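Structure incoming, see below.
Note that this complex is displayed minus one protein chain, with the remaining chains in position.
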Amino acid sequence: MLNDTVNSLDLHRAKDITLLEVLDKALNKGVIISGDLIISVADVDLLYVGIRVLLSSIETMESLQGRHIPKRQFK
Amino acid sequence: MGKIETNSPEMFIEEMERINSPLPERINTGPENIEAGLGKLVLTLIELIRTLMERQAMRRMEKGSLSDIEIERIGETLMKLENKVQELKELLGIKDEELNLNLGPLGNLM
Partner (left out) sequence: MSIYIYGIIDSNDRIDESIKGLNGIPVSYIPYKDISLVISSFNGDIQDITKIKVLEHEDVLDRLMEKFTVLPFRFRTLYNREEDVVSMLKDFYNDFSEDLGRLRNKAEFDIKVIWSGDKIIEEITSDYDRDRDISAGDESRGKLFMEQAYNKYKIDREFEERANICITVIDNFFSRFASEKKLEKLKSKNLLLDAFYLVDKERQGDFKEAFDSLKASSSDLQYLFSGPWPPYNFVRIEYGKD
């Protein structure tokens, strides 16, 4: 009985840590192709945006206001 | 997937959640948010510059290449900058973690 409880706890935690480990890699690393960032009117996806985009995004925000631009190249 | 071995799953879960969670995933730049969004950007940049200035000052303290007058002046400046950033944070309702910048492979600013 006690063993069952311990095992089910372990399984739950094992899933948590697996998810965290995989996210750690797949969310932040792996291949990205420049120009892939998708920007819609109100959302800037900051997951992998670095400082160069931050600096250019003031002008970007102004040009995006009211318009839907599906893709944008960042140099 | 079963390819993880650890002697302390709880500790790693805690640390990884701590590292991954504080950054907001999105800046909302709709028209009603645009001021706050811009404010946050500007503040982040000021904080970046302040941090770089402070680090540089510390390196020079270490080398002993600052005169007493310079120490006094730089100290006053850094102190005022720090207070100003704090003021603006409170004014705009921005939390400390929100000014953290992800510098890609260089890690986080703070």
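A and B are the chain letters, set down in written order, and residue numbers restart from 1 in every chain.
Methods note: contacts are C-beta pairs under 8 Å (C-beta built on N, C-alpha and C of every residue); 3 or more make two chains touch, one makes a residue touch a chain.
None of the values given here were measured: they were computed from a predicted structure.
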Residues in chain A touching the chain absent from view: 17-19, 21-23, 25-36, 38, 48, 70
Missing-partner contacts on chain B, residue numbers: 1, 3-9, 11-12, 15-16, 18-19, 54-55, 57-58, 61-62, 68, 71-79, 104-105, 107
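Basically, only the chains that are shown with their structure count from here on.
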Between chain B and chain A, distance of the C-alpha-averaged centres to the nearest whole Å: 20
Contacting residues of chain A [partner chain B, same complex]: 13-14, 16-18, 20-24, 41-51, 54-55, 57-58, 61, 64-66
Interface residues, chain B side, partner chain A - complex: 1, 4, 6, 9-10, 12-13, 16-17, 20, 23-31, 33-34, 37-38, 41, 44-45, 101-104
